[in-house]
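A single protein chain has been removed from this complex, and every other one stays in its place.
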Amino acid sequence: MGINGIVKGLGITLKHFIETYWVDIKYKGKRYGTESGIEDRKSFDTKGIFTVQYPEEKIKVPEAFRYIPFLVYDEGELGEKEIRCTSCGICAKVCPPQCIWITRSVNPETGKPVPKPAKFFIDVDICMNCGLCAEFCPFEAIRMDHDYEIANIDRFAHHIYDLDKLLKPASYYAEIRPTQFKEEEDARKEKEAKKAAARAAKQT
Amino acid sequence: MEEKVLVSDLPALDSLYPEKVILDTRSGYGGFIVQREFLLELFKDIHDVWGYDMLSSITGVDYFPEMMEVVYHFYRSLGGGALVLKVQVPRDDAVVPSIFSIYNGAEFQEREAWDLLGIKFDGHPDLRRILMWEGFAGHPLRKDWKEAYYEEDTKPFSSRWPEGVAEHAEKKNLFKANVKYPDNFDPDKWIASGEEALYLGLQKSKNDQDMETESIVINLGPQHPSTHGVFRMAALIEGEAIIDLKPAFGYLHRNHEKIGERNTFLQNMPFTDRLDYISSMSNNFGYALAVEKLMGVKPPERAEYIRVIMAELTRIVSHFISTGFLLNDLGAFFTPALYALKERELILDVFEAVSGSRMMCNYFRFGGVVRDLPAGIHETIKNLAFERLPGKVDELDQLLTGNEIVRSRCIGIGVLTAEQAINLSATGPILRASGVPYDIRRADPYSIYDRFDFDIPVLYHGDIYDRYLIRIEEMRQSIRIIQQAITQIPEGPVFEGKPQYQVKVPAGEAYGRVEAPKGELGFYVVSNGQANPWRYHVRAPSFINLTSLRQMCLNYKVADVVAILGSIDIVLGEVDR
Partner (left out) sequence: MQSEKINKPDINIPPELQSQVAVTTLDRIYNWSRASSLWPMMFGLACCAIEMIITAASRVDFSRFGMEVMRPSPRQADVMIVSGTVTKKMVPQIVRLFNQMGEPKYVVAMGACASGGGPFKEGYNVVSGIDKFLPVDVYIPGCPPTPQALLHGLLVLQKKIEKEKLTDAEWYKKDFHEEIPIPILGPDLLDPRKFHLFKKELETTTEEFLIESDAKGEEA
């Protein structure tokens, strides 16, 4: 039994070892803790040390990334929360593990349903982060969050999210998903412009 | 001349065996219905005369309340379409003859049908429960069997909307846990019986030597670093040699099929991700194909290309992992695996950007994919396929292939001959390492694989080393496919029609299969026209490949078992489902 194969293999590991120093020297100490350094470690021709030193450095998640869902609200002029959800129930129906519970609001005087959720729950111990709720929501009201740092020490107190915990402003949504948000806003504006044009045409 | 006969079209069994075999004429169904008494005789002919030597899948369907149906799918190892045969039996007398004597690959599948559906297979050598434990009450996939957290027959549950208030399902259960017992059950009188049956099933060697030897049963797993999860084997050893070996399953049995029958068609898509959780895109692919067959839709061009690119990237990921962890099992603890996982991370970054999740992609839909490639990803895939991956596969090849320790641990170990591999229903790299050039992408092409120029690697020793080499070579071929696909990909829509959360699926049955990284991944779906599948069965490659584990391990050493298991490349999410 020879040792040629083993020596060859060790040569490859040695190459990897030397590369770590070589790349660090090339970057002159700017490889760690900088945006461009993290970008380099994600790029297709990355060499050398591959580790992203969480929590000091974080890998930026892509826009499509999905974790737990959240509900979007628009901020009104007076700072009130205008919840986009109309409690149509599509997300609750499409949810594969059935972890969404919605109580529809009812007008106390007439007894008729109002298009607003009175209660909204998501059990994150059941949620499988599949994103179907966000995909099929017709009102752009439920979206998938990017926040993954949600570990805690008590599940019974924290893990059924209610409206308070689920609601996040549209500005946050715009921040984590800029492209998608812009597309939806443009589509909405276009629709409104069309409506306004139709109305104007009617009046004249 | 003879070969021509063998690859001819489907034999007209109904006219060849009148009165014993009839055509299945239900709308949306295909294949033949066989009389129970005639089954064994016919299957011998199927195997010997008609050349259907590969048993793909056996499963049962509970047509509550009328009857129980056992469904067999056969293929020829030379390629071509399926031969579907069915046997119908009454529910209270669900007994069919076992075909183990003709097709050894039936062993675990028949046990599974017994465990989950309560179909008895007469003549099976070891008909025990396989996924649940011996003594479990009931056969869960029967339509009249209800689980402890039972709410309704089908989703969506009406308690979620419009008056839904979240509560833990435990609250409603008698014992505050996911359990239910037969009436008047008394735990003090319970005697557990499962393990003895497993150990008694191990066959002692016929001692024809003069020497007095003693055989010992050892258990590997379920908690063992070499078993890739929670897999367990009971091995009978004499000295260091394996005399008999039986795998024990079910430690990760997550009731995929029962949940799948409650789900709507679309809701099953994210669940398929969790089958073989290393290659979720391939699982999506197989399920989408099966349902698309039923619905009669075809995805647009661009979506087909995206699907192929994703499926091949998945194959590379899976083979990287499998190679890395095979070396882990051989004792090269972590360096090869680290190199492999590094490349996997770069591919997972693509998946994450495309689908939103690293592992659980949930990217395919019936009639396309969820969304188009985001900006910049086209370039990334191109760079990976042309610049990064070819070099890295070569590097892994150079690092390991010539290594003397790897060679001496792998060459000539765990041998499976071509006949054995076919008879034991092995698929994927295992089958091809045994000298059978069978790859569904060629043998029974699906999607747009017929457009690409690639080779099916075949090797002939059938040992661990050949399986490893096949995987390395398949990665190269996958890179070739990606290179072609990413340059040819046309512009256009990625979804046919309007995305809907309740798809209309006509009544009928469909079997969609793809060449997943581990082997043939098949989905058998029966629809009755409702929103939920009536039956949803997964033909999991790593589960059925394990049928040949015993054959591969016989007479080798205990340490080899670990390497052989590594070379089969199992993923427990798929084995136990």
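Each chain carries a letter (A and B) given by its place in the written order, and its residues are counted from 1.
We take it that contacts are C-beta pairs under 8 Å (C-beta built on N, C-alpha and C of every residue); 3 or more make two chains touch, one makes a residue touch a chain.
Predicted model only: the values in this text are computed from it and were never measured.
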Based on the whole assembly, the unshown chain contacts which displayed chains? A, B
Touching the absent chain when the full complex is considered, from B:Gly51, B:Pro140 or B:Pro299: B:Pro140
Just name the one of A:Val23, A:Val106, A:Val124 or A:Leu163 that touches the chain not displayed here. A:Val124
Residue numbers in chain B that touch the chain omitted from display: 131-133, 135-137, 140, 147-151, 168-170, 174-182, 184-188, 190, 192, 194, 222-225, 229-230, 250-255, 258-259, 262, 270-271, 274, 277-278, 337-338, 341-342, 345, 358-360, 572-573, 576
Hidden partner sits against chain A at residues 50-55, 58-59, 61, 67-68, 96-97, 123-129, 148-155, 159
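Simple rule for what comes next: only the chains that are shown with their structure count from here on.
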Considering the complex alone, what residue numbers of chain B touch chain A? 155-157, 159-166, 168, 263-264, 266-271, 273-274, 335, 339, 342, 345-346, 349, 352-357, 360, 362, 370-371, 374-375, 380, 383-384, 387-388, 395, 398-408, 499, 501
Chain B-touching residues of chain A, taken from the complex the two chains share: 1-6, 8-9, 12-13, 16, 42, 44-46, 50, 61-66, 87, 89-90, 92-96, 98, 100-104, 113, 119, 121-123, 128-132, 135-136, 144, 160, 162, 179
